[in-house]
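A single protein chain has been removed from this complex, and every other one stays in its place.
Chain lettering (A, B and C) follows the sequence in which the chains are written, and residue indices restart at 1 in each chain.
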């Protein structure tokens, strides 16, 4: 049943399959008066676009976004924004053989069981291609957050297989095709990816997102906590198998005296919490990381079954990413932006005349 | 604004503070005809209850659950179920000093900034005490899932600080106060906890939840994926900083040829995916893990500020858990149960006469 | 499935049956800092309470409301508010006979078919007794709307059977047991009700609600229009069969030149629209009317069937209202208050710095 919408006051609803006519969606809840045009979204779409470097799939899509409504004379009107991206390079013949078989590690098996009838071409709706519209919607949220509140959201590839970033130099991220923050590892990454390609295999990755200038007070306990909704939106990205806020799984071996972020009159002394305490933003940077599994679209043969429950051997040909984490950078940013924007609008419901007996606070909304 | 409800067709809405009159909630969407009484919930409440062993807080609460509606002559009527737990051991004098100060690592700072006016006694609404009602609601979901679908949900403590379970013997879990599945580590755990108490410190933990007999087909892509909603519900538990499905963060260093779960006519050969592919349950065990931070309620002095932004030194006295992970076992089970129940009801909307051109499938709903 | 919650940012979830232990609910989304105590709700509960005059049922309930959470030191904390009303005068023996039969015009038949197992005592969940908690929740909304925005919501009985109010003197409404705004009709109403009682019959009624000082701009087109959500909340009251906004069904025979409300620099010249244009409040009074059916609990015998589909004759004894419209006054006010409060909080999401290129407007929020 319906599951293609996210958000409450800022709501994104999407449609579209890998090899269908178009991807699109409705972005609802953008306040009126925001300057907005296609270029605001196109930048991130181009970062996500396939075929950008030799490390990603060679499928070529224009991924040209078009605004169909909700913007008048260059500014949003507060009404719902219709978006569309037409599919151009579909080549569905690449996928014809898989109509009756389940590729291991893909959604083929579960979609077939859940729905009975499925668009098997390129994974249909389960293809990561649907994230293009997430990126477009996230582009609107990013623009609003930046322009009205000065909030900036950036992601990078913090680990690819065994290679971890040891330095986080954000100025490097957009300078290399890996979106990697540690320049000293670029050669190692290039070598690793060449080997991987030769093997016909793929590998997992870790992506880290940071949101700066987030005001204190976002998040609605106890279930719509900011961290819980970030976990929801990030885990909804294809291939994501884990989400961390702040120190995440490192907390397991930490002591309380080490983990707690002490406070001084000048602010917090550390940020183990990743900018969220008790489900509410602290005003520090929001830090979230995700683990992405290695794609199952590899040329090494694998065992599987077909819809008649007979054994088959599978080799996934076609044009695939050896590490889907690379293209996930703008997607992770988009999902964080969508969640923050929703919570920003929800928090505004609080009436400053009522709840702020203690007067305005630095970074507080309104 | 409103954030105290979770679920769509099975919806749980809660209220209550640590030192208020009562905790309670509304459990909405339980199908009619299910045999239900307080004892069905009391079992898990007693597992979560403070004061059960020397390893947990010595605060003593009866945590006696009472059903106020929705059950008639021992069976549910399909109408909303009102639940209440009266608070008995409140001792609010323990907390008086913190009215004006922010305990590091707690919600004091964020609640004060978000709401302006807060119930500071024992953390008020941000206290883990609110999870008692989650456990009660989860008890209803667990009963339904077990009785109607044979689904069983169990959690254990898989790591406490540096001590990891190497064996997963589920028969051990309820036999020791740590809910630990590896008997050989019990002495080490006891030693570790004694030391920790002497230091007045706390430590983090990892909890693993497994749901068995889950039918294939639960989860509503692309945003209401089963894994995304599990991440939401698990991350909404106090102190949780990370969520994994299946291999989780281990995926980062895995190859595609290693991670993908191959299929044979007898079923899947492995379960790296943790029972969810493309956001939909596979029919295998659902496996999820969470990282819980070390509680910040420790007796080692820490630096903080008060509401006038003056530096203060904080020592959290009172009765606290040195490792909140221990009592999180039934809470994690409850949140998984709540999410699975919601998705089970949502999946039923699929009409078997329409979508199953290929006939009934083993484990398929209805 | 779940249907016992209303609202999005201001969300009310309720439970409770006519003859159960208690009624209660969770009121979520009240901004922090609002002075609130039980007396704020008790006033309207007493207006709704049975046994207040000889024109209403003689069942006697204390209807004493208790706040269980969300209020600290006399002010709301922004967390969810737990409410409870214990049932005291249950006399379930009055209803024993109806366990196997369906009273015509009641929910017995539909509840039995939908749920299979039902609490038949006094109609169980389908009894108008559940509206007590709506009135309590509405009391919170009314207090907030009045105190923070000066919004006032009042309802009256505008028609009882054939007797219509011809004057609307609001100062009269609380002076007579009918909540009738036309003093000249009170004797006629008294006579009519006496006759009705002798006949053992009941009659329908019309209730009109007016909300004053509502700011322009509330309502979220195109589906969450203010009028659409008012229709939802008002039609959800037991016995309501029709809802009108402004001129309502009189519009059918009006000409456009007569209906359109012209504008002058001093404001609107008329209010045929009832304060809502294109789903958004105009800043004028919101005017809504509802039609309530005659209760089916009458002593005149009626034909029906039992659960074995055998014909039976039904006489509904017990203590019932000959005109449920009388006690619906505070309920109608409550539902309008709940909807307005939700929309007020939703509208606040609009950022005044962005959308008001034309500067602040009289009556505009913030």
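Throughout what follows, a contact is a pair of C-beta atoms (placed from the backbone, for glycine too) under 8 Å apart; a residue touches a chain by one contact, two chains touch by 3 or more.
From a predicted model like this one, the values you see are computed outputs, not experimental measurements.
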The one residue from B:12, B:34, B:240 or B:305 touching the chain left out of view is B:34
Listed residues C:161, C:181 or C:330, member touching the removed chain = C:161
Who touches the missing chain here, C:52, C:213 or C:296?
-> C:296
Who touches the missing chain here, C:10, C:55 or C:102?
-> C:102
Which of C:24, C:122, C:139 or C:204 touches the missing chain? It is C:204
Going by the touch rule given at the top, which residues of subunit B touch the chain that is not shown?
-> 8-9, 29, 31-34, 78-79, 148, 221, 345-346, 348-357, 366
Touch list for subunit A against the chain that is not drawn = 1-5, 7-11, 13-17, 20-26, 28-29, 32-33, 66, 68-70, 72-73, 75-82, 84, 114-119, 124-125, 345
On subunit C, the omitted chain is touched by residues 1-6, 14, 102, 104-107, 109-117, 123, 125-126, 130, 159, 161-162, 201-206, 216-217, 219-225, 227-236, 238, 240-265, 269, 272-274, 277-283, 291-298, 300, 302-305, 307, 309-311, 346-347, 349-350, 354-358, 361, 364
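One rule holds in what follows: only the chains that are shown with their structure count from here on.
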For the homomeric pair subunit A and subunit B, should the interface be classed as same or different, according to whether the shared residue numbers exceed half of all numbers used?
-> same
Angle of rotation relating subunit A to subunit C [CA atoms, steps of 5 degrees] | 180
Go ahead and note the Å separation of the Cα centroids belonging to subunit B and subunit C.
-> 37
With chain centres taken as the means of their Cα atoms, state the distance from subunit A to subunit C in Å.
-> 44
Return the distance between the CA-based centres of subunit A and subunit B, expressed in whole Å.
-> 25
Hunt down the residues of subunit B that sit against at least two other chains at once, touch-wise.
-> 1-5, 14, 114-117, 125
